[in-house]
Structure formats: C-alpha cells, structure tokens
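Other chains of the complex are left out, but the ones given are in their true place.
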Amino acid sequence: MENSWGTSRTEAFSDGVFAIAITLLILEVNVPETAFDNLWRGIADQWPSYLAYATSFITIGGIWLAHHGIFRRLQYANRRLMVINLALLMAVSFLPFPTKLMAEAIHNNDAERAAVIFYGGTLLVISLLLSALWGSVTLDRHLLRPEVDEKEIKAIALAATPNIGFYVAVIVLAIVAPVVAASGFLLIALVAVLRARGDRSLEPPTTTA
Amino acid sequence: MENSWGTSRTEAFSDGVFAIAITLLILEVNVPETAFDNLWRGIADQWPSYLAYATSFITIGGIWLAHHGIFRRLQYANRRLMVINLALLMAVSFLPFPTKLMAEAIHNNDAERAAVIFYGGTLLVISLLLSALWGSVTLDRHLLRPEVDEKEIKAIALAATPNIGFYVAVIVLAIVAPVVAASGFLLIALVAVLRARGDRSLEPPTTTA
Amino acid sequence: MENSWGTSRTEAFSDGVFAIAITLLILEVNVPETAFDNLWRGIADQWPSYLAYATSFITIGGIWLAHHGIFRRLQYANRRLMVINLALLMAVSFLPFPTKLMAEAIHNNDAERAAVIFYGGTLLVISLLLSALWGSVTLDRHLLRPEVDEKEIKAIALAATPNIGFYVAVIVLAIVAPVVAASGFLLIALVAVLRARGDRSLEPPTTTA
C-alpha cells in the first residue's frame, strides 16, 4: 500500500505559490526620491529592474504553464512527486532574491557578473527540478491518467529538456557579457511560454478548424 | 490538433495574481514617524496615498470582474489566449509600482505630471490587453461555450472598449492638471465596476422580479 | 434580465484577499537591531505589535468565517452584492495600515489616542460593510438558496449587528484609555470567532449527539 495524494489541492497550493512569487517581484522596483526632479529619467534609469522583472515574471509564467500541463495528466501524486514539487516551489519562491540582486547589480561593474551568474544558476536549478518532476512521473506510470499515451510522454519530456542546455550556455555567456546574458534569460522565458504544451490536445470542432 | 487548456486552473491562478496585487497596494501607505506628534494631520496628509490606493484597488477590482465575465464564457483556452492573459497579469502586477510613484509624487511639483502620466499609461496598457483578451476570443469562436450568442459577444466587446478612449483623454488632461487627472482615473474605475457585466444573464425568478 | 455572477470564483477571490491581508500583517513586526544586545527584552518590547497583529488576524479570521457563512447560502450574486463585497475587501485590505500605525504609536503618548481611534474606525467600517452585505442579500431573497429559511436569515443578521455597537463603545473608550481600548478590539474579535455561525446547520448523526 502506497501513500498517495489527490492532485487538486496540490495544484491549488502550487498555483498560490506561483501567483505570489510572480506578484511580489514588483515590490523591489523603485525610483529613489532623489530622482524626482527629473522623474522621466528616473523611471528610465530603472531599466535593469524592468528587465529583471519581466524575465522572472515570464519565467515563472512558463513554469506555471508547464506545471499545469504535468499535473493535469496525473491521477494522483506519490511521495516522491510531492517532495520534488515542494523543492520546485522552494526554488521558484527563492527567485525574487536573485532577481532583486541582478536588478541592483547591473548598475555596478564589480557585481553584475556575479549577480547574473547567480540569477542564471537559480533558473537552471528551477529548470532541472521541472525536468525531475516529469521524469519522476514517467518512472511511475500508474500516476498518469489512462488516456496519456507514450507519444505525449515523450513530447512533454522533450519540451522540458532543451532549456537546461540553453541556461548553461547563457550562464557561460554571462562570464564575458553579463547584460547580454540577462537578455538571453528573457528570450529563453519567452520561447518557453510560446512553446508551452496545453493540458489537453483537443481536436477543435471541425466547423472552425 | 491544437493545444488547449482547461480554464479552471487559469482562473485560479489569475484570481491569485489579482488578489495579491490588490492587497499589496497597502504596503506602500505609510505615515512617517516625524508626523507622530500630530498624528491626525499626519494621517490626513497621506491623501495622495489613499487616492492612489483606492484608484488602483477599484481598477483591479473592475479588471477582475471583467476577467471573470470573459472566462466564464469559455469552454477552454488556446495558446494565444494564455499568452495574452499572462501579459494582462504582468501589467496588473506591475501596477503597484506606478501607484506608489504617483502617491509619492503628488507632493512634488516637478514629478507629479510625469508620475500621473506614467500611471495612466499603465492603466491604458491594462485596458488594451483586456480588450485584446476578448478580441482574441471572438477570433476563435470555438473557445466559447455554445450558449454564448452574437448579441452577448458584442455587448462584452462594447463594455471593454470605451475605457481606452477615456484613459487617453485623462492622460492628455494630466499634462495640464495632474491631480484632477488622478481623480479621473478613480472615476473611470468606479464606472467600470458599476457597469460590469455578470458572468451569466439569468432571468430572476418571476415571483421576485 | 438581470446581471448575475456565480459565487464560486467570488469566494475564491475573496479568500485570496483575506488570506493575503492576514498574512501580510507580520511583515510590519520587527525588532530593531539596536535591541540585539538584549534580545529577550527586545522581543518583549514589541508587545504592541503582537497585540495589533493578534487583533487584526483574529478580526479578519472572524470576517472570513462570516463571509463564508453568507456566501454558502447564496445561489448567485447580483451587481449590488458584488460592489458591496469589493468595498468590504477594500476595507479589509486597508487594515494592515492602521494596524501598523497602532503598533508603532502605542509607544508614543501624543499619537496613541489618534492611532487607536483610527484603527477602531477602520474596524467599524468593516463591520458596517459586512452588515450591509447580508442586508443586501435579504433585500433580494431570490439570491438565497431555497433551503435558507426566515429563522436563519434573522439569526445571521443578529450575529452581524452587535459588533457595530461594541466598536462604537470601544472607540469612545479609546478617547480616555487607548491601550485598554486596543485590548477591547481583541476581545470583540475573539467573541466574533467563537460565535461564528456555520455555513450549514447539520443535525449531527444521532449516535454522537
């Protein structure tokens, strides 16, 4: 007899964490009051904050889409899945910290390399945990809903994997060109959202297809 | 075969983001400790914060009502809808930043014009994204529940559109009268809430009508 | 034809706001680093923060219980109810601000009276809006589920009303004895939670009754 959990409350809890982590990001964006005599410039000078904000927001958005796609294919969860899911949520909740650090450090030659690499490292860990989440499901096929076939299992694994390579490449790039690398993370996030796999693969009604 | 998503988890995630963004707004409202020797005056002096708080709260409340009305009419979502929805959530999550800026800048002649225009610009973007959300649904009618008819589709589009014009007008007004314009945004938000369309159009039981 | 809203997403959104407002309260509790050479005393010196934290937490907890009890008796919501509900959420979201103010001002003779009265005034407004929420339902009985009878309608109205009088009395008390009044708000909150009415009135199985 095995421990198992229904997925609906886990989805609700995970959604809560994703929604909060994504919304807290803006708390760190700030124009110092000294910039108020020329506020348009003050607003413009915060571009590293907007870049960091947009990157983390879209990254978490993409993780949420992928998480949604994974959990909708499950009948229930076992302990290993619950533990990996908690680890994933912990890494996502951690992201506002390196986001803030990167936003502050881009103004600073000494710190920007370290900050961008640390940020990229966090994204890499998130990406590895997301892969591990699906990998763990594929080891326990009885967790899956009966209608999920082999082709779909492989497609989801393929959707999760390439980001790991991209993150490693952009982290290496950050050693020589931190700001370019920061934009690279935004690009990876955008592509992940645009490539996200639905939670169902419905045939649209033939009248509209 | 098309990717699609069930709407219930998207609603839950969106509700989370709306609820958090709306509740974080108060964190920026503050009476400095130097005002504690005359606290009633200190509380009163924060009126720009209350104006900004109320405007953003009611605006997000109206967006939530409209979002609710849109998603309840969907059978499922496609990728374009998910992407526009994420962009809308990103703009709504961003709103606490211009809200804080406007609250601080109204005390300051140099900065208040820029702050109010920047705030209004964010509201305009939110409004455009909400229109785009419904516009995208109307391009893919198979996303709609079968009971949604042509008349209702037009009514919802009409409910979303006028705000765009109002926002442009009030932003122009902000160039000459920033504080008046700030109150204009509050008025637009109030009207949006009062004009919000239900998620169903039920005939009330005839005994009570 | 009347606009109407399903209640489930409104409950979810309201729960989100209540949960966030209740959890944000702790962010304002702080021991200054200057108190670190005698940390036990530093922790003890923060008692006004704990009093304010507990009062606001338990107050919002009681509001949530009452809100839960009201919405579970509804079939659907009309526009007036949605507007009053938004106003209630706005007042609850505002509460962390007077909470913080009261916690800071209790150390300060000049400010504590104003801070406690301002805090009590916010609680009074919340209490009035909660009464208005139920009052609005009783004006539109077709919103109620058919099994809700006259006796229950009156019982819920009676549960909501007395707090209004208590709040007025304690606010008057705050003029002469602010700290005692602050404890009075805690007492009202505790009683409200202990007197909360369930969302159903089930007969327990006779074997256990």
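A few comments on the model shown:
The letters A, B and C name the chains in turn, as written, and every chain counts its residues from 1.
Everything below uses one rule, namely that contacts are C-beta pairs under 8 Å (C-beta built on N, C-alpha and C of every residue); 3 or more make two chains touch, one makes a residue touch a chain.
Just so you know, these numbers come straight off a predicted model, no measurement behind them.
Of the identical chains in this model, 3 are shown in place, and the full complex in the file is built from 4 copies.
Just so we're on the same page, only the chains that are shown with their structure count from here on.
Mean C-alpha position of chain A lies 25 Å from that of chain B.
Once the centre of each chain is set as its mean CA position, chain A and chain C turn out to be 36 Å apart. Shared interface positions of chain B, defined as residues touching 2 or more other chains, are 12, 16, 20, 24, 27.
For chain B in complex with chain C, the touching residues are 11-12, 15-16, 18-20, 22-27, 29-31, 33, 36-40, 43, 53-54, 57-58, 61, 64-65, 68, 72, 193-194, 196-205, 207-208. Remark: chain C residues 1-6, 9-10, 12-13, 16-17, 19-21, 24, 27, 76, 78-79, 82-83, 86, 89-90, 93-94, 96-97, 100-101, 104-105, 108, 110-111, 114-115, 118, 140-142 touch chain B in the complex.
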